[in-house]
Each structure stands twice: as C-alpha cells, then as structure tokens.
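The structure follows.
Removed from the display is one protein chain of the complex; every other protein chain stays in position.
Chain lettering (A and B) follows the sequence in which the chains are written, and residue indices restart at 1 in each chain.
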Amino acid sequence: MKRREKMLALLLVVCMTASFIAGCTSNNSDTTEKKATTGDTASAGDTVSTGEQTTITFGVFETDNITAEIWQNIIDSFEADNPGIKVEKVLATGDDRAAFWKTMLSSGSFPDVVIEAERLATMEGIFTEVPQEIQELFEESTLCEYNGKCITVPSFKQYKMQCYYNKAMFAELGLEEPTTWDEFMNVCQTIKDAGEIPLMCGGTGDIWATGEPYWIAVGDTALLAKYPEFNKELKEGTNTWNNETTIAVLTNWQDMVNKAYYYEGAMSLSYSQAAEEFKKGTAAMMVDGSWLAAGLDSESNEDFGVFVVPTMDGSEICVADCSYWGVSETCENKDAAFQFIKYVFDENQEVYQAYLQSDGLYSTTKNAVSYEQGAVTTKFVANISGWETVQEIVKLPGEYAAPSGMQSYMDKSFQNIFNGADIQTEVEGWDTEYQRLLEAQ
Amino acid sequence: MKKNKISFGFVVPAFVVYTILLVIPIFMAFYFSFNKWNGFNAMQFLGLENYFNLFRDARLGNAVKNTVVISVVVVIIVNVLGLFLAMLVNTESAKSNIFRIIFFVPFVLSTVAISFVWKSILSYNGVLNGILTTLGQSELVGNWLGKQGPAIVCIIIVEIWRTLGYHMMLYLAALQTVPQELYEACTVDGGNRWHKFKSVTLPLIIPGMSVSFLMSIINELRMYDIVKIMTDGGPGYDTETIVYNIVSQGFSNNMVGYSSAISVVLFLAIGAISIFIVNAMSKKEVEM
Partner (left out) sequence: MHSMKAKARVVNLFQTICLLLLAIVVILPIYIAVANTFKDSSIILDQPLSLPIPATLENVISVLKSPNTNLGEMYSNSIVLMVAGTLLTVILSSLAAYYLARVKTKASGMLRIYFLIGIMVPYVIVYLPLCILLRNMGIPLGVPVLIFVFASGNISFATFMYTNNIHTLPIELEEAAAIDGASKLKTFWVILFPLLRPCTATIAIFVGLGIWNDFQTPLLMGQVKTITVGIYTAVGPYSANWGVVFAYVFFAAVPVIIVYLCAQKNFVNGLTMGAVKG
C-alpha cells in the first residue's frame, strides 16, 4: 500500500514538473526558433507554385456592413486568381475578439493573416516584419512602426464621428445644421422642448457606443487641438488625462445627459438596435461614424443628413483612424500570406473597392481607390474638406500607442459618467489605469 | 483463497485525463499568478505582488461586492422558494407531475439562449415595457438593464428563474426520504403543519439542504454567462462579477498573471466555503 502511495505521488510530481518545464519556458525559445526557420525558407528564393496546395488562415470579424459576403468575395477572387493557395476564413465574435485571438495565440493556432492587428501589435513577436516591397504599396503617412519595425499594413482609413440627423424632424422644427457649439446646444434644447428626443446612443453589448461617439467627436479633437503630441506626452509622463480640457468636455456631456437630451433607454440598446431606433425616428440625432453614411447610402436612404459636431473651441479638426492587417510570426507560408495582401491592396482594385465601399472606408494605398459615393457619404466628406485629421488618442498605432485595455476602461467610464458618476474621480481613474496597464505590457 | 485485488489500473485512465487536462492547468495558473505576463512574451517573476495588488483593487472589490450580493439573494430565495415549491408538488398526482416538469424546464436551457430571451424582455424597448405601456402604466416603464440597481435585480431574477426548478427537485428528493409515519406520529401528538415542518421535515432534509445550498453557492460565485450577454458587466462596472473581471483582466488587459491570481483566490474561497458548509451542515445533522 505504501508503495502505491509513493508511486502515485511520484507520478504526480513527474507529470507536473514535466508540464511546467514544457509549458512555461518554451514561450521564448518558440519565437526565436520560428524566426530561424522562416529566415531559411525566405532565402530559398521565390518558389513557383508546385501544384501543392498551401492554405493560409485569415482571421476576421463581421459587422452590419462588412458582411460575410464581402469577405467571401475577397477570398473567392483571390483563390480564383491564385490557384494553389487556399484561404480559410476564421471568424471571431464581436466583443470577445481579444479573448479569442489570445487563446488562439496560446494554442498555436493564431491565424496567418488578421485584421485589426493594431490591437495586438504592441506585444512583441506576434507579427512578422512586412517586406519592403509591400510597404511601398502604401501611403507613407499611414505606415507605422512598433519597436522600430514595420509589422502591420494599413488596410483602410476611416473617418470617425459626425452627427447624423433626421431631416424631417429638423424641417418640422425649423432647425438648421448647427455650426457652433452653442447652436448645437440650442438645437438639442429646441428638440427637447418640442417633446422629442434629441440624441441616441447605444449601451449594453456594445459598450463603445455610449461614450465613444461623443468623446471622439469632441474630446479627442479638443485634446489634440490643444496638445498635438498628446500621446507622446502621456506616455512620457509630461501630460495627464486629467486636465481642464478633458474635464470640460466630459462635464458638457454629463450636462447633456442630465438635461435629458439622450434617449432614456439608450443604455439597454446594442449599437445595431440604437441605429435602428434612430432610423425609425425615435431620436432626432445620432453621433456615429462614416459607416452609418455608407449604410444609409446602400439603402438609398435620403431621410438623413449629417453635420460635424462643432468643436468646443471652433477649430477645424476631425478624427480619422487607420486600421491594420498583420501577418503572424507563426505563419508557415509567409510568401502566400503577403501575396494575399498584395492581391487585395494592389492587384485587384475591385475587391478592395468593394471592401472600402461597404463601410465607407478610404484607401491607404499609394494608388488611391475611390468609389462612387452616395449622397450622405459625399456630404460627410464635404463637411470636413480641408480640415486637419488626427487619430484617436486611444487608437494611435506605433510607439506611443495606448496600452491594451485602456479603450474598454474608458468605454466603461463613459457609461459611469452617463449614469451620473463624478467626473473628476473618473478621470483620475483614467490616469491610474493608464499607468497600471502600461506597466503590465 | 486467491485474493483478486481491484487493480490500481481502474483509476489510471480517469486519473491521467483529470490530471493532465485539469489539475496541471490549475497548477500552471497558480504558477502564472506569481508572475507578470501578457500571455505571449517573457514572464517576469513578481512573487506575491499580484496577490497584494488584488486586495487593493477597487474594481475587483466592486466585482466581489456584486457577486456576493447576487449570490446571497439568489441562494436564499432559490432555497426557500425551492423548498416551498417542493412541498407543494410533493404529491403523486398528475397535476403535480405537470408542475414539476414545467418548473424544471428553464434549467435545461442554455444560458446563451436564456440571456437573449430575457434581454429581449427587459430591454428598454422590450416586452416588459411594451406590456406596461399597453396596460396604460407607462410611468412604470423603466430602463431595467441600463441602471445599476435595476440591472442587478434583473440578473438576480434571471438566475432565480433559471435554477429554481433544479433546487425544487433537490428538495423534492430530500422530502421523499422522510417517512410518512413520522408525520402521522406528529399529528397524533397534536402537532399542526408548522410543527410537522419544524420537527419532522427540517431535521431530516438537512443533507439534501446542504447539497442544495452548496450547489447554489458554488454556481452563483462562478456566474459569468448571463452577466456577459445581458449587461456585459454594465452599465459601467455595475453588474461585473468576479469571473467577468478575471476574463476581462486576463484577456482584454493582457494581465494574465494578475487574473490568474484572482482566479486562484476565488478557487480557494469556494473551497473554503464548501468545506465550511459541509462541516456546518453535518454538525447540524448530528445535533438534530
């Protein structure tokens, strides 16, 4: 009996130690090993397709606009023009993308090509360096580096928030598009006094939809107008979130909520629901991105107009973000992966155009790709013609990128503020969290 | 006589699967908790720093508070109501049978399905508000999922709805172990319903009760699915539970070491509570 026990204990210990050693220390050696082997295959020269099938996996997510059809179109076209390379789509769910990509990373099945790579690019060793020839396909201003290396390609530029409005409701109340902040507040008040609901936003399930629209339109612009190097200053510690501008912007917002300018039930709506409600006329206005314009145009919906949310200090500055694709370091067929990228962004303009058009996006390639824009999108672009564009503070890629987790922290904080939390405390929390997350990276 | 021992080999398959796929990952998580790690790059040894930090983490404290509130309320209601219902359906009639079947249905449904359905009911422009408006009670229309207090109440209601049938069944089983003669003896002694309950039913269902309490506590402390889908921890952090916090810190914030530390503490807490309850209940059993 005693021997049994001893055997048992021994078995247990051996198993555990073996797994520890296997499980924990191989992370580092893994990445360096992979680097060595891919170096070899790359230098073996461009191999002509031998008729063998290579498969690359393509990690994506879908939205109301960027549907499964769009991706399938891209994949099918590519496969048709590139026999011998198959592309397998890997779909991540909306909210849990982070969790999903990370378990895939841990299990070694991270997709070869992923969209929205900027979310993961701050972690070293995930993405592989982009070959020079691919980099040259893109506008210089859209490229970025992480730790001195260019590891992502810019897939599109997207203009962010402006204020859409229900033309009929405006006409009824004799309102015109506001051009100053005071006029904007007047518009809200007039609508409210008439018994209608001025503004719509989202809440549960799409936490970004509560505060981000307003913050991006008013907060990011105000901060970056005043401190053009805000990201850098934040990271180096010469500036904090907690400053006059931030507090002023948020106080205004909370004011608006308290004056009941927002739809009462907004917090329980998902983004899609909020957009639907807006289109049904439940509220007169909704601050949203350029994708709503694309959506409206695709439905040939002429009932809605759009104006820029007036900045508090009147400066002509608006937000446009770039999104990126990346090729993972663990990809076994990097050539095929970059070929895919080259195809989408350079060789087949139609496919890129369809992609851009679906969501109201703009090309980042040197060979600009444009498409016929519907009425709303045209107005959207005209509104900011000639304006200075900046990137969202939280989404700035590259060296001064905000740490992972900051975005969702701020989103939740916005919800707290929406529900009446003390702004000073909340913003102090932003700084504390920023530091905490930065240290954890 | 040849002694044919049950060989150790009977246990080995289960042991191997269990150890490799469950126990070792737990130990790994335990190991992670002593490090700073983003899940991908090199680890940095931190000793007990994660543990110190988690006790000072206000957001985690809020999650603990939410979880405890939800757990306590759900556990009490579900056990009391479960026992009450069990007593009501503790007859051998077709009617009772039908009720038993009906009450148990919510428990077999997936939490995903449940969350979506209840979300449709409790949304601002959902079924509940729709009914209230139709009944002319539009002042009562509320933002059930969008404000802190109502949101937690909604989560509690959905959890109770989901698990009530299960606990009813557990109590039913316990009730059916009570010999009928004891009740009759009590009647003869002049006892009324309350006496019967207190002196006959209650003492004898203590084992069943402890199972029911234990299961409900363990399950509520680990709540995640419903919160994630119905309110996503919101509004803000108002309905965030401990497991939600663990997932969010680990996956969104890239703080795998830290979130592992939280899960280890949760695990130990559940273990301690379980042992406490089992002990307390068995002592009660001895007393009574």
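As a working rule, a residue touches a chain if its C-beta (ideal position, glycine included) is under 8 Å from a C-beta of that chain, and two chains touch if they have at least 3 such contacts.
These numbers were taken from a predicted model, which means no experiment stands behind them.
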- Which residue from B:Y51, B:F104, B:Y183 or B:F197 sits in contact with the chain not drawn here? B:F104
- Item | Touch criterion as defined above, residue of A:Q53, A:Q72 or A:S141 at the omitted chain | A:Q72
- Note on the structure: Touch with the missing chain holds, among A:I56, A:I74 or A:V90, for A:V90
- Task: Spell out the interface residues on chain A facing the chain that's missing from view.
- Result: 1, 4-5, 8, 19, 22-24, 26, 62-64, 67-69, 72, 90-96, 99-100, 102-103, 106-109, 205, 270, 272-273, 275-276
- Those residues of chain B that touch the unshown chain are 1, 4-8, 10-11, 13-15, 17-18, 20-26, 28-29, 32, 39, 85, 88-89, 95, 99-106, 108-114, 116-118, 120-121, 125-127, 130-131, 161, 164-166, 169-170, 172-174, 176-177, 207-208, 211-212, 218, 221-222, 224-225, 229, 243, 246-247, 250, 256, 260, 263-264, 266-267, 270-271, 274
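Throughout what follows, only the chains that are shown with their structure count from here on.
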- Between chain A and chain B, what is the gap in Å from one C-alpha centre to the other? 36
- Message: Looking at the complex, which residues from chain A come into contact with chain B?
- Response: 4, 12, 15-16, 19-20, 23-24, 27-28, 95-96, 98-99, 102, 105-106, 123-126, 203-205, 207, 210, 264-269, 273, 277, 403-405, 408, 412-413, 415-416, 418-419, 421, 437, 440-441
- Item | Residue ranges of chain B in contact with chain A within the complex | 8, 19-20, 24, 27-28, 31, 36, 38-43, 119, 122-126, 129, 143-148, 229-238, 247-248, 250-255, 258
